[in-house]
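All protein chains but one are shown in place.
For subunit A:
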Amino acid sequence: MAGRIPSGFIKSALHNGVGRYVNQCQRITLKFCKEHGDSRGMRDFIEQELLDFTRSNPGVVMYLQPRRHRKPVIVAEYLNGYKENLYVPNYPKDEICKWVEHLRCKQGMTPMRLRKYQHTDNPSIQGIWNPFTNKDPSANVTTYPNPNVRVSAPESATDRLLKLAQELREKDN
């Protein structure tokens, strides 16, 4: 079954954020070439943006690894052992900024098809529905067929006529 994406349910690692928040991305390695045009954007990022990024995110370790004539790649490693390689040849600096930010915010879950887009640890306080939820308890002592189950008719022309006649008779008397 090649190409089949595993499916699962949305969850957060160890209830992250319920008490304090721990950034799950711990290490980002930027691999690039010092002379090849592929890595132009990556070199720009390192020269202009990297120090700002490290200053604002002290929890993430940044490694730089120059390699001759190889494609530039961003490698992000997470607390649960998940590791993601993102190849960014010929990417401009702005896009690399966005991708690094994206990898920093990720939780490190294995990519999967989500079966549901919402999750709760407490599904229901009332309890799971069953056919007798919110039913009138008088049903316990009712015998069927029940003649009281009927549609109440709106006032008919006959009723209106009788009412009118009654009024007229009272007036005459």
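Going forward, a residue touches a chain if its C-beta (ideal position, glycine included) is under 8 Å from a C-beta of that chain, and two chains touch if they have at least 3 such contacts; residues count from 1.
Simple rule for what comes next: contacts and distances are computed from a predicted model.
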Which of "Iron-sulfur cluster co-chaperone protein HscB protein", "39S ribosomal protein L13, mitochondrial", "ADP-ribosylation factor-like protein 6" or "Exoribonuclease phosphorolytic domain-containing protein" matches, in UniProt, the chain that is not displayed: "39S ribosomal protein L13, mitochondrial"
From A:Ser7, A:Ser56, A:Ser156 or A:Asn173, residue that would touch the chain that is not displayed: A:Ser156
Residues belonging to subunit A that touch the chain removed from view: 127-132, 135, 139, 144-146, 149-154, 156, 161-162, 164-165, 168
